[in-house]
Each structure stands twice: as structure tokens, then as C-alpha cells.
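The complex is shown incomplete by one protein chain, all other protein chains being positioned as in the whole.
Here is chain A:
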Amino acid sequence: MATPLMEMDNIKKNFGPVIALGGVSFDVFAGECHCLLGDNGAGKSTFIKTMSGVHKPTGGVIRVNGKEVSFATPRDAMTAGIATVYQDLAMIPLMSVTRNFWMGREPRKGFGPFKWIDFKTAHRITFEEMARMGINLREADQAVGTLSGGERQSVAIARAVHFGAKVLILDEPTSALGVRQTSNVLATIDRVRKAGIGVVFITHNVRHAMAVGDRFTVLNRGQTHGTAKRGDIKPEELQDLMAGGQELAELEGSLGGTI
């Protein structure tokens, strides 16, 4: 069997007396979309922050391409090819698409200590990458604030892909979006996966997960409840696992299976 691009082995994380993660294992292979499902407070955020180098795990091992790593900063994780797109922190709305796209890695030209941003190249590449994601910008220096929520997610995804992400972690990319924008983002995920990138899709929406996911892992109260392959599990079962079982099943019954 191939080595996973990224492997989180028995990750534990405590915040003082609070156990946020009690031994979570998770892995992602090239070209697959591995969905991490969980209700609010399940530890999803803590887990992806550990994956992306924001938090250091209290225990457990992180491996990238089979090699053990330790991330001191988010930058370390990015260098290792782990890119994270956060739900509401993806973009800075007051700044232009180009400035956001290149933030932290601005292309420069000039000589010696006198270097400035090569805006011509930056604009051109931003424009091309956006077009590839299916977004036609009016101009690359328009502010991100003028884009819709789905478009902002796509800019962030395009940015990660352009900078050579091997693993793309998406933190609830669809949770605040309308129907059409959601399908655009899901289509983008599909495109990214087909390009050979391992996608980690965090969501609490089973339908969105079922639409693109290859494998599914459910996180509940800081624990995983196993990983299932596509076709091995029904949406209802996922839903139950997320909620911790019984109660929701009863609730769902009274709502006629609409959640």
C-alpha cells in the first residue's frame, strides 16, 4: 500500500485540564478527498490547527510522506506542502485579490536590498489561476470584499494549489454558502483532487461530504469513531456517529429524515 501524504498518528492535545483531542488518527492519500466530520465542539478546529502547525500536539506523531515531522509554525507546515484554508480567515477583504493571493510570498524584482513587488507578474498569474478555478475577475486588483463567499474560498484554494500544496485542508468551506456557491466550491474540490492533491474536507454537513468524499472519518468529543470508505457507509449512519448516536436518530424520526 502506498504511503499516505500525511498521517496523524494518535494525536493528543490538552489545553490545561481540558482534553481537546484524546488520540486521533487520520491520514490522507494523494488524489483523494478525506472528509472529517464532526459536530460543533467535536475538536475539528483543534485537530486541523494541529495539522497546519498552529498548535503543537501534546502527544502523538505527525508524518509527512512517511517521515516524522514537527511543525513549529504554520510556515513550517506550508513549507512541507500542507496548506490550510480557513472558513472565515481565508482572505482579508480590504485588500486586493492579488495582494491576498501572494500574501507572504510576494514575487519581487529589483537589486540588492531594493526590491519591490513585481505586480505585473503577480496580476497576470492571479488572473490565470482564478480563471482556472472558474472565476473571471474583473481585474486582479479589485478588493476581495467585492467577491462572494464562495469566490473567496476559491481564491484561497487556488492560492494553496499554486504554491504547491500537496495536502489541502479545508475548514468548513461550504458552511456559510448558498446552494450555487456550495456546488462551485465542491466542484473546485473535485478538480483539486483530480490534480493529485490530498484534500482534507472538514464539515458538519453530511450531504456535502457525501458529494465529494472518498473516505469519511467522524470526530466526536475528541475521539475518532473509525474511518469508512465511500459506499461502505450510509449518510444516516454518519449523521448518527457525529451526533453520538441515539438521540438524533429519534429526533430525525420525528423530523421525517430531513436533517
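Just so we're on the same page, a residue touches a chain if its C-beta (ideal position, glycine included) is under 8 Å from a C-beta of that chain, and two chains touch if they have at least 3 such contacts; residues count from 1.
Definition applied: contacts and distances are computed from a predicted model.
Colleague: What is the protein name, per UniProt, of the chain that does not appear here: "Quinol oxidase subunit 1", "Xylose transport system permease protein XylH", "Protein-arginine kinase" or "Acetyl-CoA carboxylase, carboxyltransferase component"?
Modeller: "Xylose transport system permease protein XylH"
Colleague: Based on the whole complex, identify which of A:94, A:176 or A:195 touches the chain you can't see.
Modeller: Checking each option in A:94, A:176 or A:195, the one touching the absent chain turns out to be A:94.
Colleague: Considering the whole complex, which of A:42, A:78 or A:199 touches the chain not shown?
Modeller: A:78
Colleague: Which listed residue (A:41, A:134, A:164 or A:235) would be found touching the missing chain in the intact complex?
Modeller: If we include the chain that is not displayed, A:134 is the one touching it.
Colleague: Touching residues of chain A against the unshown chain: what are they?
Modeller: Chain A touches the chain not shown through residues 52, 54, 73-75, 78, 84, 86, 89-95, 99, 102-106, 108, 115-117, 119, 134-136, 138, 143, 145-148, 184.
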